[in-house]
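Shown below is the structure under consideration.
Here is subunit A:
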Amino acid sequence: MAYVIAQPCVDIKDKACLDECPVDCIYEGPRKMYIQPDECVDCGACEPVCPVEAVFYEDDLPEAFSEYRVADREVFDGLGLPGGSRDHAPLAADHAVVDAVPVPSRT
Partner candidate 1 sequence: MSESLLNLVPKAEAVQTMKDFKSDQEVRWCPGCGDYAVLAAVQGFMPELGLAKENIVFVSGIGCSSRFPYYMNTYGMHSIHGRAPAIATGLATSRRDLSVWVVTGDGDALSIGGNHLIHALRRNVNLKILLFNNRIYGLTKGQYSPTSEVGKITKSTPMGSLDAPFNPVSLAIGAEATFVARTVDSDRKHLTEVLRRAAEHDGTALVEIYQNCNIFNDGAFEALKDKDQAKEAVIRLEHGQPIRFGAKNDKGVVRDPATGDLQVVTVTPDNEDRILVHDAHTPSPTTAFALSRLADPDTLHHTPIGVFRSVERPVYDTLMADQLDHAVEQHGKSDLTALLTGNDTWSVAG
Partner candidate 2 sequence: MSVDHEVRRLDRVIIRFAGDSGDGMQLTGDRFTSETASFGNDLSTLPNFPAEIRAPAGTLPGVSSFQLHFADHDILTPGDAPDVLVAMNPAALKANIADVPRGGEIIVNTDEFAKRAMAKVGYATSPLEDGSLDGYRVHPVPLTTLTIEALKEFGLSRKEAERSKNMFALGLLSWMYHRPTEGTEAFLRSKFAKKPQIAEANVAAFRAGWNFGETTEDFAVSYEVAPATRAFPAGTYRNISGNLALSYGLIAAATQAGLPLYLGSYPITPASDILHELSRHKNFGVRTFQAEDEIAGIGAALGAAFGGSLAVTTTSGPGVALKSETIGLAVSLELPLLVVDIQRGGPSTGLPTKTEQADLLQAMYGRNGEAPLPVVAPKTPADCFDAALEAARIALTYRTPVFLLSDGYLANGSEPWRIPETGSLPDLTTAFATGPNHTLADGTEVFWPYKRDPETLARPWAVPGTPGLEHRIGGIEKQDGTGNISYDPANHDLMVRTRQAKIDGITVPDLEVDDPDGADTLVLGWGSTYGPITAAVRRVRREGGHIAQAHLRHLNPFPKNLGEVLARYGKVVVPEMNLGQLATLVRAQYLVDARSHTQVNGMPFKAEQLAAALKEAIDE
């Protein structure tokens, strides 16, 4: 079980969650924040501080965002347990699910 960051975060990346996470399991991607599901301890600190309500407990993830469960897991493929975001560089690439989100047009 873990918390998952869903679509509302894309291109927002407020990072309030980053300050709250006691185990530093939230990593920054180019367009979205990601929770490392095996490092997450389910404490829920990130959920209420998100200004755009992007953080959901895995079981409570709305149907519309269900692919973000996979996204937050797969984005760490090959990275193993990075051991905390404090000492970790931002992820080089987003997950394909995020890539597929249209970049909002500037008006």
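A few remarks follow.
Operating definition for what follows: a residue touches a chain if its C-beta (ideal position, glycine included) is under 8 Å from a C-beta of that chain, and two chains touch if they have at least 3 such contacts; residues count from 1.
Quick note on selection: all candidates are chains of the complex that A comes from, given by their letters.
Bear in mind the structure is a predicted one, so any value in this text is a computation, not a measurement.
Put simply, of 1 or 2, the chain that touches subunit A in this complex is 1. Of all residues in subunit A, only 1, 20-24, 39-48, 83-84, 86-87 touch candidate 1 in the complex they form.
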